[in-house]
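Comments concern the structure below.
Apart from one protein chain that is not included, each protein chain of the complex appears where it belongs.
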Amino acid sequence: MRRVLGYGGAALLAGWILVPIWFVVVGAFSTADSVYTYPLAPWPDWSLESMRFFVTSAGVPQALLSSVVVALITGVLTLLLAAPAGYALARFVFPGASAYRLTVLATRAFPVVVLSIPLAVFFLQWGIYDSVWGVAFMHTALALPFVVLMVAGVFAGVPVDIEEAAQIFGCSRFGAFRRAVVPNAAPGLAAAGTFAVLLSYNEVFAASILTLQEPTLPVFVLTGLTQAPLPFRYAGALFLLAPAFLFILLIRRRLVGVGGPTLR
Amino acid sequence: MSVSSPRPSAALPYLLLLPSVAYLVIFFASPMVQAFGLAFTSTTGEWGLTSLSAMVSDDRFWPAVWTTLILLVVLLPIQLALALAMSMIITGRLRGRGFWLYVFLLPLGVSELGAGILWYSIFVEQGWLNTVLQGVGLIDRPVIWLDYREPWRVIGTIVVAEAWRSTSLLVIILVGGLRQIPKDYLEAADVFHAGPWQRMRHVVLPLLRPTIRTAMIVRVVLAFEVFATVIALGGTATDTLATQANRAYTEFQDAHLASAYGLVILVVSLVAVGLVLAALPARRERGE
Amino acid sequence: MGVSRRDALRLGIGTAALGLLSGCALDTSGAPGGTGSGALVFYSTQLSTTAEAESVRRQILTGFDREVQFVADSSVTKLLDRVRAEAQAGTSNLGLVGALQGELATLHAEGLLRDMTDVVESLDDRGFTARYLDLARVDGRYAFVPWISASYIMAARREALPFLPPGADLQNLTYDQVLEWSRAVQRATGSPRFGLPAGESGLLKRFLQGYAYPSFTGGVNTTFAGPDAVPMWEWLREIWATTNPQSVTYGFMQEPLLTGEVWIAWDHAVRLVDALQTRPDDIVSFPAPTGPRGLGYLPVLGGLAIPASVPDPQPSIDLIRHLTDPARVSTTVRTVAWFPPQSLDSIPGGLPPGVGQEAQTLQRMVETPGALASSLAVGLGGQSGAYDKVFTDTFRAIALDGADIRDTLANQAVALQGVLDTAGAACWAPDPLGQGVCRVG
């Protein structure tokens, strides 16, 4: 009985997530005529017209490349910055640790949009406006607060013993970190980095303020979409969702395997 | 938090925090200070409260404040409940956990803008929701869900869309927390006569408290920024602080006004975070 | 980009309104990169939706002998910032700018555009309409070359036609007939089926500024709160009662027309064309209605300009020649449904059905007796957003919130005067042109 209830509940929740996505699929593979005809058909009529437009669109390869590069820079940079901070939070008890956790999170309370404007000016000044670097720097700032907390969780899960053992057997403190802690934390760190990558891939607003000729894929597709005809909107949405969903499929276990960000 | 290995120099943790702090100072704090400067200057560049008072005297300001708060107050418990249910499924005993996990995390791959477009096509008059409802015979003609004259209905649609889009992040956080609860505690509850609900209420939730606190703070902090779904579903008739900030830039091209809204958003979210912290104080009886 | 720190800061404060973003205004469909490729960069605030930009790249630009990078971003502020920044830095990444008349006028006023007189003169074989040439000329010099034009019209589903008031001529309706018609449709269907683009990216403000006000009052600013404005707002309030409330979410009216959520709508021709093209048999276009003071309408002109900082303008001029060439003009009409700034007669026959219908409607509207062309607001500079806000705020108060018309107009008139004062803007058509700051009436 409880099992039935459990599966029923899970199926209900899953349906709630999946059904809207199914609507996108239907819309993306339907002719313009069907998406404008009410009531809407629950099955696609497998028209490839709208999808073909995006797959063959001239700007897509370049925008995809930009997205990938931005996401990779973001992932790596975020980890490099978050690892020491997360390690400090996980291993030391020191005054200000909780304040740091909170403050870092609170930075996200300031609207990205309002923030991007002065930032665009800085970037112009530094010559990284409209480049993958500018966008990646902004995305790193957006991802950092979460990733620091996630990484702290990862390091907290690595026993202190192994680090101490490494130090006893001749490693320096950093050597112990590198040889004993990092290998054990690697899957968790990878997950945290992946989280940053995902966040970067999905971020449109800052990316669109900071780019002109070098848009990321979602900026390229989504921003043009809000004013595009309905069939294009479905197709564009699916076109963007597909890589993200594939990515999540590959990393789903890692994402929840990290103990999650915690505040104490 | 484990206490550390051989006596570190007291400065070491601070040195380790330094890179991230420096980065956030450059990419968050300094543009933020700039934005504050804009908020306290007028369009003609004089210092003062002109922009702030223009914001407050705008007809849309107070409705925007209220809608923002209502959205938060309605969304937060719903999302927590959903995220908890999803997390319990993922960490529970059902088969196919990998599948459930995947499905519940899917919305992570959907941007705010995309979610707005998607849910608009569902709630619009000749959209999916009405198709389905009419198909099963619950309504006999399309209902206009996005009718600004029914503010609660519109808020309801925004809540649904936001809950759909942004619960995954909470799931990640809560699953992490649930996995840290030793199985022994759950079994002890089982043995000592606790039913599923009692176990949830007396054991799981109290033990999950620090995690729930984190999840709430994360959600509160991000909630004030949401505008794409609000604009998609509420159009020009439903205002939140974030849509107003955004509109100030895009439509009115007034950076000062937008920054003033940014300032208000920051203050309101910090107050809300403070309330969460006060409502769920961290207790430290959990040393093992 | 070697902008000095002080300059950049000034830029930051002055233009921090680097617009764009927003769920809807955010239609930055930029172009693929490759800045270092030496390609000629053609930046446009128009033709920015994914499909339009694709058409430009694949069809309109083909046959030009240089590589062109088409960058489309509807954000005006981004354009202004970019051109200003390049002028200050002395760089010239942008070779050609395509934008609306008002946007280019702002750049021209700052001295950021090359004098295009020689180019326009060399293009006299193109047969630009005198009216558009006038709009392109500032202080006796040409700021840009006319490129694309459009206006706002109405469209309806055929199933609405039987409910037209007796004796009404679809091609020559009055505002009262439109109201009566919309009411009849609502009575018959039980649903409000009129539609206005009152959403975030909708152009309702242009309806108020270029259609309703001139048609009812014969002016805009000078008659803003005058006695003729009251019946106009009463009309709006009444039509709003028969309007689909989802209108507050509509950006482009073509979609609700196609789905049938809306049966009668007003919008920019380009934002209706998809409906006419997809279902040419089900949807008809017709001119905007006539009011007590005539048929107010707002022509839209897009132009091509070259930033003053471009050292060798020849490739840009070649591109302008390419874009205004009759073959390209024809392609433009066909693929993106913007009309040329030439007489509509010059469009070769055999237009796609929807575009052809719009062409006829536009022509009919312009030729209607009592047609009253407004010009886009000029001289507002950075205040154009604030100017539009007065109109949308007034609409919102009166139509959505049911506020008292006279009180609202009195309040908003103060705000409007404030905007005009800040900008120091003189009156523009259809208000009587004059010296000094325009006075709100």
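We just call them A, B and C in the order they show up, numbering each chain from 1.
Please note the rule applied: a contact is a pair of C-beta atoms (placed from the backbone, for glycine too) under 8 Å apart; a residue touches a chain by one contact, two chains touch by 3 or more.
Heads up, the rule we're going with is that contacts and distances are computed from a predicted model.
Chain not shown in the complex: UniProt lists it as "Carbohydrate ABC transporter ATP-binding protein, CUT1 family", one of "Heterodisulfide reductase subunit D", "Formate dehydrogenase subunit gamma", "Carbohydrate ABC transporter ATP-binding protein, CUT1 family" or "NADH-quinone oxidoreductase subunit L". Of the chains displayed, those contacted by the omitted chain across the entire assembly are B. Of the listed residues B:A39, B:L108 or B:L207, the one in contact with the hidden chain in the full complex is B:L207.
Among the residues B:V136, B:V191 or B:A278, only B:V191 touches the chain that is left out of the figure.
Touch with the hidden chain on the side of chain B covers residues 182, 184-185, 187-195, 198, 202-203, 206-207, 209, 283-288.
In this section, only the chains that are shown with their structure count from here on.
Taken as a graph of touching chains, this assembly is complete, with every chain in contact with every other. In whole angstrom, the spacing between the mean C-alpha positions of chain B and chain C is 37.
Centres computed as Cα averages put chain A at a distance of 16 Å from chain B. Residues of chain C in contact with two or more other chains: 12, 16-18, 20-21, 23-24, 26, 259-260.
In chain A, the positions touching at least two other chains are 38, 113, 116-118, 121-122, 204-205, 223, 225-226, 230.
Those residues of chain B whose C-beta lies close enough to touch chain C in the complex are 34, 37-38, 41, 43-45, 59, 113, 116, 120, 124-126, 141, 144, 146-149, 227-237, 246-247, 249-256, 258-259.
Put simply, chain C touches chain B in their complex at residues 12-13, 15-26, 75-77, 190-191, 198-200, 202, 244-250, 259-261, 382, 384-386, 388-389, 392-393, 396-397, 400, 422. Listing the residues of chain B that touch chain A in their complex gives 1-6, 8, 10, 12-21, 23-24, 27-32, 34-35, 38, 82, 85-86, 89-90, 92-94, 98-114, 117-119, 121-122, 126-128, 130-131, 134-135, 142, 164, 171-177, 179-180, 196, 210-211, 213-214, 217-218, 221-222, 224-225, 227-228, 242, 245-246, 249, 255, 258-259, 261-262, 265-266, 269-270, 273, 282.
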